[in-house]
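Have a look at this one.
For this depiction, one protein chain was excluded, whereas all remaining protein chains were kept in their positions.
Naming follows writing order (A and B), and every chain is counted from residue 1.
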Amino acid sequence: MKPRAMIIAVLMALTAVASAWAAGVDRYDAVYASEGSSLRYFYTPTTTDQRVAANTQDGLVEQDRFGRFVPSLAQSWTVSPDGLTWTFKLRPGLMYVDSSGQKTRWEITADDFVEGLRYVSDPKNGIKNFSRDVRNLISGLNAYYLDLSDVDSGKKKDLTRDQALANFANVGISAPDKYTVVYRLSKPTPFFLSYLVMELFLPVEKEFLDTVGLDFGVSKEKLVFSGAYYISDWQRSKRIVLKANPHYWDAGKISVKTITLQYVPDPTTQVAMFQRGELSRADLGADQVKALAKSKWGQYIYSDPPSADRFSVTYWFVQNFTSANPEFKAFVNNLNFRKALYYGIDRVKLNELDDPYKPGQIIRNTVVPEFQIFDEKGVDYTDYPGVKEIKAAGNYYNKAKARDYFKKALAELTDGKGTIKGVSPTTVDYKPIAEVKVDGKLPLQMVYVSLPDAVETKRALLLKAMLEEAFGKENIEVTLGQCIDDVFGEVVEPRRFDLLHDNFRFGYADPAAQLSRLVTGGGVNDGQYSDPEFDKLVQEAMSKTVLSERYAIFAKAEALYLDRCYVLPWAMGGTAYQITKVVPFTYPRGGFGITRFKFKGMVVEKDPITAKRYEQLKAAFYKEMAAAK
Amino acid sequence: MIRTIPEVPAELFRPAAFDAEAAERTGYARYSYWRSTFRTFLKSPVSIFLLALIVVLTTASFVYPLFAHVDLGAVNLDTETWNLSPNRDHVFGTDGLGRDIWALTWYGTRTSLLLGFVIAILDVGIGMIAGALWGYVRKLDRIMTELYNVLNNIPQTVFLVLLAYIMRPGFWTIVTALCSTGWIGIARFVRNKVITIRDAEYNVASRCLGTPLRRMITRNVLPYLVSILIMEAALTIPYSIGSEVFLGFIGLGLPIDTISLGNLVNQGKNNFMLYPYQLTWPTVIMAAITVSFYIVGNRFSDASDPRNHV
Partner (left out) sequence: MGAYVLKRLGQSLITVAIVVLTVFLLLRLMPKNGYFTREDYVNMDKDARTAYLRNLGVLDDPFTQFGRFLSGLARGDLGRSITVYPRSPVLDVIGEKAPYSLWFGLAALVLSMVLGLGLGILMARYKDRFADGAGTVYVTIVRAIPSLIWLFFIQQWVTALLGWPMVFYEDRPVSWILPTVSLALSGIAWYAIWLRRFMVDEENRDYVKFAVSKGLPWKRVMRGHVLRNALVPLVQYFPQQILLTIAGSLLIESIYSIPGMGGLLVSAIRQQDNPLVQALVLLYSVLGVVGVFLGDLLMVLVDPRIKLAESSGKGAAA
């Protein structure tokens, strides 16, 4: 242990004998692999950016360690009976601090939230995350944005930019007094709070913004902080140091005073650094878990999927219903074939690449993730009838069933002698991803496309072997294709795939976040299927504002959708294997937005947490969570 | 310091008679450039050993896949066979999908050698033609010198990365990227040689004596160039293999499902702490190849220098 840390530890022990943090350490050292891009907290393309933004800026609400939405800079809030007007009361007297932890002359006021929204909605500021969903959420915001965008592109000539900017007054956000923020929504949105944990709703001090101009957030000096930490050091591709903000409104909850994040892109180095005591936590890849398990570090390895950054991300296989490959097109539009695929994919085996210990624990059969959406009684959406059974089914892999369905599909689609009906020989041109010749006869040719990284490549090889083994090489032949890094531009848009491995982030606490994008012509309907029945159910669910009614219909829609196998969801993101000195369940969790990345409440100990201790804490945590609902 | 020359007894000297035949004989030495080059080269057992090693490794890597009947796409669905340590069935162990590293190494060696050979041939071929023109055609000098300066001043990573994106990663992308800058260095080398040889006294003398151009080229110029080119080609191979490893490191190498030494090394490196043998064996083979080519190239360049022919 380093001398400084030792002194601190000794001092801590002396002064805080009675405190709950007696065993705690007040520093946290970790690494980051994705380079931070800038400190402009409205634009956070990497998780590093998000982590820094979440800890240095506070919004109106945040997620606590159970994932509930709790007051942050807003003390309390009310909703109008029609569900359209949300009024937030701020904590008075809070000041921004600068990069040395000193109070600035600016107070955090309601105006700052108005300014924040004004900033993100100006196309000139290039905030990519300012999505259609958000624009349509707040009344008048979409029109305001489109006007500005049209003025910039020259489409709208009867309006000057200044006039368009002045129209912000029509947008549904206002600050009637210093400590009151009012949002007016365009439609009743019971899950509005889940939007407010996004970086788009953070405050910014106008006077400060005006003084720094374009330089806003290019360095730590060009920022003021409203969060639990301020940035005391920020060096590109090197190090980020966060120090506890002494003037923070919730300072009592901050036991870790210094957070040091080092840029170490190599995962192997990370583990070695942890073993040498240089880090408070290290994430482990599948192969590392396997190798360390036999060593003395084995007792410290555990995994807690719901705490992974990408837990709410669902991985699925997209099938191309309008494929240029006539053989696959004929097959994929046949429900029996889709079911054959659905049962033919061994999720456990595919997951072994990520999670060699408990490959079953990261299976996800539903589109909408669990632990994210709760109705008024605290019931998880994924426990609604229809979805619940699918969630509980575990590994759908069943070779016999898969072969049955495949036989049925063959009977319907071929003449029984190996010729596929209505398919003439041709060359399928997916160049530069792949090129295959189809002859209208079995084996069915299909092109599977994935990204080129090591695990994806292994998964592709494995999937190919799996399908060809399940249905026989005489019946199916999988060609593997890879894109460089842009799945949309290289694969989806030019339609160069039959089967594609893909995933999507989950945006806000409502099933619509995924399901409304999967309807006919929807934003992530990459397979280009169409099912009016599903579309109608989603439409119906969206019109309900009582959560339980809404979720019941959504659950029906999702069950129907999955039963007809339009996409094949199979895993959740992130295995979260780690060795860590951080006590689990002490820090926030959640599936969207940025406040889940807060270190608030985190307790760090001197020694790594053992897997045994994790299990105990986990049992206690879920008991506590149930009681809290 | 002045040394005195001791007296030499006169009886040691005798007059030599003029013999016309003998005079002719000294004028015509039985000197063959190539024979001397090879004799000098093969004098060292190390050279012979390394040359033999190259031949064996190359042959093995091209022959093995013909006989091995290993389906490299064949992934083992039994996870028990993943990441095995070296054992009787798998002398180099298995990788993360249960594939035999011994087999992978041979396939990888073949890919990498092929890459090296193709690049070496293209680099040297283009470089030789361009360099000869550059040296002989004076008008080209300005343009070629400028081209040299430009290519020399564009960082090579720019070419490598840009081409990987414009053409997408693959065998020919790497070939194009490496050759697009590699040839010019060889061309300049050749050009300098051509200029010196062209204006060397023995060539001036040859011209004056009326030696036909063909003979001048084949006897006076080419031997110098060919030896240089063989050396350059030999040295390009370790360089190409190294570049492929580097490209793999920054994620722009051959596609990961292509089996090459670069990919094996990069994947092995990621798991080194856990499964060291996954890195060790491909590395040993790769080092054997690059070192052999490097030393053979250098030895050959020494041997091909007429000054070393005694």
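Here, a residue touches a chain if its C-beta (ideal position, glycine included) is under 8 Å from a C-beta of that chain, and two chains touch if they have at least 3 such contacts.
Worth saying up front: this structure is predicted, and the values here are computed from it rather than measured.
Novice: Relative to the complete complex, which of the depicted chains are touched by the chain excluded from display?
Specialist: Every shown chain touched by the left-out chain: A, B.
Novice: Among A:E107, A:D250, A:E278 or A:E469, which residue is in touch with the absent chain?
Specialist: From the options A:E107, A:D250, A:E278 or A:E469, the contact with the absent chain belongs to A:E278.
Novice: Sort through B:S47, B:T290 or B:S304 and give me the one touching the missing partner chain.
Specialist: Here the residue in touch with the unshown chain is B:T290.
Novice: Any idea which of B:F117, B:F171 or B:F189 touches the chain not displayed?
Specialist: That would be B:F189, which touches the missing chain.
Novice: What residues on chain B make contact with the chain left out of this view?
Specialist: 1, 3, 145-146, 148-150, 152-155, 157-158, 161-162, 165-166, 185, 188-189, 192, 238, 241-242, 245-246, 249-250, 265, 269, 272-273, 283, 286-287, 290-291, 293-295, 307
Novice: Which chain A residues touch the hidden chain?
Specialist: So the residues of chain A touching the unseen chain are 35, 37-38, 40, 43, 45, 123-124, 126, 128-133, 146, 149, 152-153, 214-219, 235-239, 262-266, 269, 272-273, 276, 278, 485-490, 492, 502, 504-505, 517, 523-524.
Throughout what follows, only the chains that are shown with their structure count from here on.
Novice: Express in whole angstrom the distance between the two chain centres, defined as the mean CA positions of chain A and chain B.
Specialist: Those two chain centres are 50 Å apart.
Novice: Would you tell me which residues of chain B are touching chain A in their complex?
Specialist: 73-75, 77, 79, 82-83, 96-97, 164-165, 168-169, 255-257, 267, 269-275
Novice: Going by the contact rule at the top, pick out the chain A residues touching chain B in the complex.
Specialist: Going through chain A, the ones touching chain B are 267-268, 271-272, 287-288, 290-292, 349, 352-353, 356, 432, 452-454, 457-458, 460-462, 464-466, 469, 480, 482, 484.
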